[in-house]
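All protein chains of the complex are present and in place, except for one that has been dropped.
After this line comes subunit A, so read on.
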Amino acid sequence: MPRLWPPAVLFAMIGLAGLALPLVQFKANRIVPGEGVGLAALPHGPWVMLGLGAALVLACPDRWPAVARLASAVAGLIAATLMLGMAASHLPPAGNSLARVAPASGFWLLVLAFGLMVADAVNRLRPSLALRWVMLAGAVALAAGILASGLLDGVSVMREYATRRDLFGREAQAHLALAFGSLGLALLAGIPLGIAIFQVRRWRGPVLGVLNILQTIPSLALFGMMIPVLGWVAATVPGATQAGVSGIGTFPALVALFLYSLLPVVSNTLAGLSGVPAPTREAAVGLGMTRAQVMAQVLLPLALPVLLAAVRIVLVQNIGLAVIAGLIGGGGFGTFVFQGLGQTAMDLVLLGALPTIALALVAGIALDLLVQGTRRGAA
């Protein structure tokens, strides 16, 4: 009995459950519940099932090489995705354009199992920073390639996409604008605020207290509160409406995301600056740097890794939170999510949710790599 790698056993259990559950749902139209179809019922299905099962089980022994682990996990992800596309083009009878094939529990569990396997294998491989960037770019390119190839065009989510191609582009832009715009504003306001409370100690308590309270307001409530507050501002302050202030739409969404971003930015700026060793700071002053030079040449560069960690937290958080902007007409992928919920069309909900998840995942990994890069330079 070979020694087992416990995470791989867990992934195998998840994956095998996925193989047992229906891979797709076949529905008569986009709203009605459908019936599950397993992998075994598809052409070549049994062979694929056997291959995926073997990949999952083979990875269980501890001595299975990490490269093989990575290769079989990537192959598993591709195979599951291609089978999904194949089911979508194979199951509906010819000429029936109403029937839908949606990914079901089996597909999601397979993606989860092989996705975790990829992460675990990469961890075990300990690739260099440059190689990690290449891997991330490769994964994004692979996903884009599969989507562009048309192999998945029959899948329900892609059919929702096909009828909303232009809208999707606009909402994607709106979503990115909300997430990055609020991040930019938070950095613009939060870094100076963090520097200020670093230098004036007695402001720390009040400032961090207010930001902490803001952070505890549930997101839905904060978005809701924006409507009357900003609506009142727009109605009473002259010129506010012309400047873009309104109770609903992009403006309140941007304000809410900005407020949520402030605490991580301000507190990490403070933590980063406070973390600079006292002798380093004293040497900078003692050698004749002015206050501004000490800040720009010594304190801020050394605080950068902690600051980038804040950027990562805020970006991933805002990509997710921006979905709620859809509720108050702020645009973004949330528009699809809430439209889909209103129409009980899960495919439309997925059209909003899946790109949001992918975006958050890629942004999170990319910023992790960036943080590691600066740490290496500073350490």
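A few remarks follow.
Rule of thumb we're sticking to: a contact is a pair of C-beta atoms (placed from the backbone, for glycine too) under 8 Å apart; a residue touches a chain by one contact, two chains touch by 3 or more; residues count from 1.
The rule is simple: contacts and distances are computed from a predicted model.
Taking the options "Ubiquinone biosynthesis accessory factor UbiJ", "ATP-binding protein", "Thiazole synthase" or "Biotin carboxyl carrier protein of acetyl-CoA carboxylase" in turn, only "ATP-binding protein" matches the UniProt protein name of the chain that is not displayed.
Touch with the chain that is not drawn comes from one residue among A:Leu302, A:Leu341, A:Leu354 or A:Leu370, which is A:Leu302.
From the options A:Thr241, A:Thr280 or A:Gln343, the residue with contact to the chain not on display is A:Thr280. Among A:Ser219, A:Gln293 or A:Gln372, the one in contact with the hidden chain is A:Gln293. In the full complex, subunit A touches the hidden chain at residues 277, 279-280, 282-290, 293, 298, 301-302, 377-379.
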